[in-house]
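Questions regarding the structure given below will be posed in turn.
Shown here: the complex without one of its protein chains, the others still in place.
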Amino acid sequence: MTNALYIGIGPIIAVTLGVVVLLMVEVTLHPATRVWRLISFGSLISGFILAIVQWADAANNPQPIFSHMLMHDGFSAFGSIVLIIVAALGLLVAWPLVENDRARGAELVALVLLTTIGLMLLVSAANLMMVFLGLEVASISLYVIAGFIRKGARSNEAAVKYFLLGSFASAVFLYGVALVYAGTGTLEITAIAGPQFAGLTQTPVLLVGIGLIVVGLGFKVSAAPFHMWAPDVYQGSASGVTGFMNAGAKIAGFAALARILVVSFDAQRGDWGPALAVVAALSMVVGTVLAITQTDLKRMLAYSSVAHAGFIMTALVGGGAGIDALWFYVVTYAFQVVGAFGVVAAISGVASDESALKQYVGLGRRSPFLAGVLSLMMLAMAGIPLTAGFAGKFGVFRAALEAGYTWLVVLALVASAVGLYFYLRVIVRVYIDQETAEQPRVVITDGMRFALTTVAVLTVAFGVNPAPLLTVVSNALPF
Amino acid sequence: MVRRPILRNLELGAATAIFVYCHAADGPNQEHCFRVTEYFQDYITVFAYLAFGVILALLLLSVASLIRPSRPTPAKAMSYESGIDPVGGGWSQTHIRYYVFALLFLIFDVEAVFIFPWAIRLEQLGWFGLWEMLVFIAILLLGLVYAIRKGVLKWE
Partner (left out) sequence: MIVTPVWYMMLAAALFVIGAGGLLLRRNALIMFMSIELMLNAVNLTFVAAARQLGDINGQVSVFFVMVVAAAEVVVGLAIMVAVFRRRASASIDELAELRG
């Protein structure tokens, strides 16, 4: 079928055209900002529709396209759908930041779309070189997004740190790819597991290569011990874009990790499974313990995202059986992150790098809507029943238990229990603590309100009835 | 008249010797000879061109020095800087604003790396290959247009 070629690349082309048209229209016509909105959301919506078409088509005939560079399957289509939704929500939250900067606002929109393109390539890649290219398209755009507030010392610092550690991670990942190539003689994800390479499953070069790939992607999803950049970058970047940066990197990073490990290196699961379990355990412990001591909400959320990277990784230790649990967790967590950082953007201002917890005292009276959304996100992240966070945690823990990692599940339960402390502390600040000084009134835009309502509804809906999403993700397997 | 060209290069001499030796009617060790000579054959071409270039330059300059009048003045002895009076030493600092030009040059320069392999295989790739490359270059040009319209190349 030649049609698969066009259907498979459709979502990526749609968003790419959005970027090109947006930038060209901006420099030639200097239109009003609502034209930017028209173009960017137009391209995202058409990308979304094309991704749905891809989903429907891939169910019948999944196949590699573009000489085994991209995969046309449910995994890619589902990843693209989720990434486009997250990008749209992220843009809605970041929109005041875009409108306040007439000169460079269009560039920020274009960078968000470019990041989305990179992440979609990362999810759809069927070739390790393509994974690297997608990773770099996304990472390089994210470095610039992190440094978008040029006048802010913290934004600059965040960009430099993100750039140096991110490039380091990319180089490590790439060296892993090179070693896998040297060990197997191919870069195709599906071919590596093929029968012609059955003889060299355990060669040292190949194992080191797999290890370096895990380290490189571990950096990108901020798993401990490769998490050092995350708190600084997420605190230093403009609040309006942090949620997207975090959620997008998590979705695509874990999707790529899952596809590579499960499809290419299933034969070596005995080697990478325990290593992944150790990384997951370390992430949970480090993230939870360090989050307790934070006084800044963004920093706390960054450490909590390290802990969540550990929880998500728990789904992978058992190999392919945990991929639907991983998808469910990572999708619902992405919505929670966008929601939580969206509230931060509304309270502290989209361009700020400051979000001290004491700014949130008495929020329950000042803005019941924002307080409600923030509390819901905190409860979901803590994994309280009837929120999506509980269903997600349940799924990943079951996957790890079935794989025989009881110690990891026990540790994860302890970490979740400790995590309750700092998530509930935020709710206490919001509803119970008394205001010491008059705080400014909170104004939020309609777009932000829409985005926050959407994530709140989805978080509750998937928590009360996770079955529909579970059915969908069980069709989004990479094999 | 030029007497012997500058052929004192040892490598060239050795290569020529091996070449002649191996291409004699019955070289003693044909297989070994073939590998060495093929390797050096490429260099012989290079050195031949080099020698030709040097000879040509020397020839033209010596002919010119014979027929042109010679009246040196201080202005003529000055180092040439595109018609502008030379200012300061050779180690002066460059303005930081040039870095944008350097960055733009770097990115467009490296994109050219994709064009060389394409150019070699163009005949096999046919029209499809041509259109592909035109699309690629068009996207690059859009980037350049964006940079120009953003005023990156303007010196304020």
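The first chain written gets the first letter, and so on, giving A and B; residue counts start at 1 in each chain.
Here, contacts are C-beta pairs under 8 Å (C-beta built on N, C-alpha and C of every residue); 3 or more make two chains touch, one makes a residue touch a chain.
The structure displayed is predicted, hence computed values, not measured ones.
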Partner chains on view for the chain not depicted: A, B
Touching the absent chain when the full complex is considered, from A:V109, A:I140 or A:I213: A:I140
Selected from A:H72, A:R299 or A:K393 as touching the chain missing from the view: A:R299
For chain A, the residues touching the chain missing from this view: 129, 132-133, 136, 140, 143-144, 147, 150, 153-154, 156-161, 163-164, 167-168, 170-172, 174-175, 177-179, 181-182, 185-187, 231-232, 235-236, 293-294, 296, 299
Touch residues of chain B, complete complex, unshown partner: 96, 99, 103, 106-107, 109-111, 113-114, 117
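Just so we're on the same page, only the chains that are shown with their structure count from here on.
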Distance between the centres, which are taken as Cα means, of chain B and chain A, whole angstrom: 48
Touching residues on chain B, where the partner in the complex is chain A: 139, 142, 145-146, 149-150
Contact set on chain A toward chain B in their complex: 20, 23-24, 27-28
